[in-house]
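Written below as structure tokens is the structure these notes are about.
Heads up, one of the protein chains got dropped from this complex, but the rest are sitting where they should.
As written, the chains take the letters A, B and C, and residue 1 is the first residue of each chain.
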Amino acid sequence: MAWFHKSKEIAAKPESPKKEDIWIQCPSCKAHIYKDEWEKNLKVCDRCHFHERLTWKERVDVLLDAGTFVELNAKVSWNDPLKFSDSKGPYAEKAVENCEKTGMKESVATGAGKINGIKVAIAIMDFRFMGGSLASGTGEKILQTALYAIRHKLPYIILSASGGARMHEGIISLMQMPKTCAALAQLREANLPYISIMTDPTTGGVSASFAMVGDIHIAEPRSLIGFAGRRVIEETIKQKLPEDFQTAEYLVDHGFVDMIVHRKDMKDMLSKILKYAGCR
Amino acid sequence: MAWFHKSKEIAAKPESPKKEDIWIQCPSCKAHIYKDEWEKNLKVCDRCHFHERLTWKERVDVLLDAGTFVELNAKVSWNDPLKFSDSKGPYAEKAVENCEKTGMKESVATGAGKINGIKVAIAIMDFRFMGGSLASGTGEKILQTALYAIRHKLPYIILSASGGARMHEGIISLMQMPKTCAALAQLREANLPYISIMTDPTTGGVSASFAMVGDIHIAEPRSLIGFAGRRVIEETIKQKLPEDFQTAEYLVDHGFVDMIVHRKDMKDMLSKILKYAGCR
Amino acid sequence: MSLDFEKDVAEIESRIEEFKAKNPEPTGTLVKELNRFEMERADKLKEIYANLTPWQTVQVARHPERPLIRDFISGLCSEFIELHGDRLFGDDRGMIGGFATIENHRVMVIGHQKGKDLDEKIKCNFGQACPEGYRKALRLMKLAEKFHIPVVTFIDTPGAFPGRDAEERGQAEAIARNLLEMAALKTPVIAVVTGEGGSGGAIGIGVGDVVLMLSNAVYSVISPEGCASILWRDGTKAAEAANALKITAKSLLQLKIIDEIIPEPVGGAHRDFVTTMKTTKKVLLKHLTSLKKVSPRKLTSRRFDKFAAMGRFN
Partner (left out) sequence: MSLDFEKDVAEIESRIEEFKAKNPEPTGTLVKELNRFEMERADKLKEIYANLTPWQTVQVARHPERPLIRDFISGLCSEFIELHGDRLFGDDRGMIGGFATIENHRVMVIGHQKGKDLDEKIKCNFGQACPEGYRKALRLMKLAEKFHIPVVTFIDTPGAFPGRDAEERGQAEAIARNLLEMAALKTPVIAVVTGEGGSGGAIGIGVGDVVLMLSNAVYSVISPEGCASILWRDGTKAAEAANALKITAKSLLQLKIIDEIIPEPVGGAHRDFVTTMKTTKKVLLKHLTSLKKVSPRKLTSRRFDKFAAMGRFN
């Protein structure tokens, strides 16, 4: 499976490797892992099965047949409809910083590509862009990709990775919930399959909209998935929550996720499922 | 409201009234109630709101405009497909006894009539006929009445009163569950309203088929409604069940009944609801 | 109960009370003086309410005496037949609904119920609905669709209930499902934000062909306090957050999130239920009449276009 070739090419020629260049520490179990091994494992810890968050480009590399991805709606960018400012300054500044940091214009990349030869429309959220928050540009890209899927009779796959709605766009960001779901209603009307993949984290307004209305719900192991935040709930019920609360595994037990799929198996699983959905 | 006129006429001329002819004892709270009052109250105890089971003819009198009821499928009768016998003798004998006792041929009476001027198709179960059990004749009449409703574009009302499937017809009685539900699927396909009225008792195979798939679920106060029997459940969970378990009120709390309606208000409530359903 | 920014009015009111106590049966100039007081009070109230800040509007929207859904139902409807339950798990008291008649319109009314007294408030989680509430709402909407009657929702919630059980039973799924199904619903939907339009808990019944809002209601992606504590790292900066979030009816009309503002009487809906109901009814009837004429296919297609356009700036 093609994997991170671009990033690896860049990282391949270190001048004089320091310790930190050779190994990394698993953010979850703190085990030390050789960087090569970590990358080969698709940034999954083989001790604790922790799945590190990926950039949208890494996702493309893991999921799509090499060279098949075509980006769509690339011009759609963040907006500042409220001219929002908080104590740390204007939202616009923060957004620009995020663009520079990530090379993205919004928290999601959308496009079309092939999964083991099957053509799909796909939206991939990227947590690096303002915590993968759902804002007007995000919603618009997700909607436009649904319409693209309908026009081309393609299955739609959305990978969620989001802390929820982006407050900086106020009510406009809230309205991306009905907006994206309205697009998915059209997709359903066209009888096209929709697979929702929940990665760490899929919470707030994203969990309560497009992520939760898939024909099939797949989650990466140990991903955080939920509506309200753990702290808010603990304050509400005045009780500690169990350790595994709102994990992907917990959601399977409670009936909201069809299956947990390890990153290395995701692509093949998707193509298998798509065949049951009649996609070729 | 016209009420039990026929039975009252007969009961009106007692030769020399004994005590038992003047008062009855409420089967639930054991209060003594004058028979006239009891009848005037539609066999409802005004102390504890216990709703006594009614015969199908009494139901017709309470619910339908006087003189509007036309019986349908009157020729459909009980069957003995298994030539069933138990320790008390042949099912056929028992069935004949029940026919003689009730003047019915099966546990349900079906027909058409008017509710405050609105024409409806209606099926009324009668607990006297073998505990209102669901058997082939019952299912056939309920199905035929659904088809009648479809042909005449009428709303359908079923009053359930049943202990469940009739064992004496074995698997045939079980098959009346999918059979009646298949008829109601056709009714739904025709976009016609279906109101299910659950009276005491609505249990077993009747609760797990036509009684539970109404557009609107109405129950008489304190009716027993449930799938498994209390004793079976207590044996399974090795615990006593709460007093109000499987009462109509309990089912409202658990989301399965829209409203509890007192017998005296049932007719008007039905006509009100039917108007929302577009019936004239 | 008087709000803190109403203290000038409260002062005049206490002067009036004092005056009345001193002059139990005023005549002549005393009557004139009383009238002057009353007018002064009315002017002050008008002045204050004409210039409410967003944060002050939040106070009005949350006013303990503000009309709740049961007040709207009894004020607007000649008949209400409550329907209970989601047919799956329970009957959420925090979300009520049923058949109702507004003048000559038969409709399905659905909305959050905050509760009047403490007992009731606890029973309905202070208007924070649970998954079974959203699923009950959906069941009633599908019933309305089958019966060809319009849906009218009343939105008044601090947000969906953030409890452990609510999470476990799929708060996210329930809201998401409603958003999708409401978009596809083949019957008119009118949503009225009457008090607090709290985030996902509000939009969960808010996908309307027409979205109305009482003039002192608020509608927001997050509570001002919540936003302040996250973005300002200081919960007391709620007023600033309220300002930044653009949560008032006026701002939302400009942003094309709502379609029309239902003006409240001077001093807020809680000061005059009768006028509030009269105005609300008039606006509702106008839209009910006009939506009745639209075909189901056109309705859903227009509804899609409406929400698709939200946050489209390119």
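Note that in this section a residue touches a chain if its C-beta (ideal position, glycine included) is under 8 Å from a C-beta of that chain, and two chains touch if they have at least 3 such contacts.
Keep in mind the model is a prediction, meaning the values are calculated, not measured.
Put simply, the missing chain touches A, B, C once the whole complex is considered.
Per the touch definition above, the residue from A:P81, A:G111, A:G132 or A:P193 contacting the chain not shown is A:P193. Mapped onto subunit B, contacts with the missing chain fall at residues 75-77, 79, 81-82, 84-88, 135-137, 139-140, 143, 165, 167-179, 181-186, 188-189, 204-205, 207-213, 225-229, 232-233, 236-237, 239, 241, 245-246, 254-256.
Although one chain is not displayed, subunit A still touches it through residues 191, 193, 215-217, 252-259, 269, 272-273, 275-278. Contacts to the hidden chain, counted on subunit C, fall at residues 87-89, 135, 169-170, 173.
Assume only the chains that are shown with their structure count from here on.
When every chain is represented by the mean of its C-alpha atoms, the one lying closest to the mean of all protein C-alpha atoms is C. Averaged C-alpha coordinates put the centre of subunit A at 34 Å from the centre of subunit C. Put simply, the C-alpha centre of subunit A and that of subunit B have 54 angstrom between them. Shared interface positions of subunit B, i.e. residues touching 2 or more other chains, are not present.
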